[in-house]
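All protein chains of the complex are present and in place, except for one that has been dropped.
This part shows chain A:
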Amino acid sequence: MTEAVAARPTLALPGLRVSRSGIVCALYILFLMLPIYWLVNMSFKTNEEILSSFTLWPRQPTLRNYAVIFTDPSWYMGYVNSIIYVVMNTAISITVALPAAYAFSRYRFLGDKHLFFWLLTNRMAPPAVFALPFFQLYSSIGLFDTHIAIALAHCLFNVPLAVWILEGFMRGVPREIDETAFIDGYSWPRFFVRIFMPLIASGIGVAAFFCFMFSWVELLLSRTLASTEAKSIAATMTRTVSASGLDWGVLAAAGVLTIIPGALVIYFVRNYIAKGFALGRV
């Protein structure tokens, strides 16, 4: 808001275009940042202030909300559980998707195109469809409420995505590099690790990012497949309605802390993200 006001005095003719686009840009950022600002704002307020008055910034700033999260195991274990199954899922998805993507990018086999498309259609089904079968299956084989259960369930969505992204990146590597390596005497695993993986490192990063993000924000499966031991932070946040009502401040603090890992990961892959959204086909 302040930026938009500041831009107005420069409406003199030479700078007309710049300041106009500046206004649009500032307004856009304002709209984007408003909910995040409000969340951060709330996380430093007391519940009384949140409920009683409309304040643009905390009148009595407090760290109590964060203190609750870092001291109460039922809160901070939510983060630990989430991170455990997200990392497991990302590792499994990438490990499985790498050879699959290589096969799709390098070999022609019966039905390869159909199989490749079918992989992507897996992503078209909402997770809710799979909640019931997963719940029943995992309950009957004793996987219910474990980290690996959620990690494996998320693989259903993340492996196809990772295969698609990685295949796009691998297609960009000339086949002749593979052949040169084989002619040089490299065995396939050695070639893959020593030569091929460094070439698609950014693709692996982007695929890992997408797996991480999906698994991190996914709520339904993680809530259905875990009760206490592997309870995710998203599930914890949606179950804080107590008899005394909502603890607004703690929820806001939990929200802020949930944004941070995603923001960190985005920072690391920011240069490749556009290519990743295009599934490597830029």
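FYI, a contact is a pair of C-beta atoms (placed from the backbone, for glycine too) under 8 Å apart; a residue touches a chain by one contact, two chains touch by 3 or more; residues count from 1.
By definition in this document, contacts and distances are computed from a predicted model.
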Chain not displayed: protein name in its UniProt record ("ABC transporter ATP-binding protein", "NADH-quinone oxidoreductase", "Cytochrome P450" or "Succinate dehydrogenase iron-sulfur subunit"): "ABC transporter ATP-binding protein"
Option from A:74, A:180, A:238 or A:271 whose C-beta touches the chain left out: A:180
Residue, one of A:195, A:213 or A:237, that touches the chain absent here: A:195
Footprint left on chain A by the chain that the document does not show: 174, 176-177, 179-187, 190, 195, 198-199
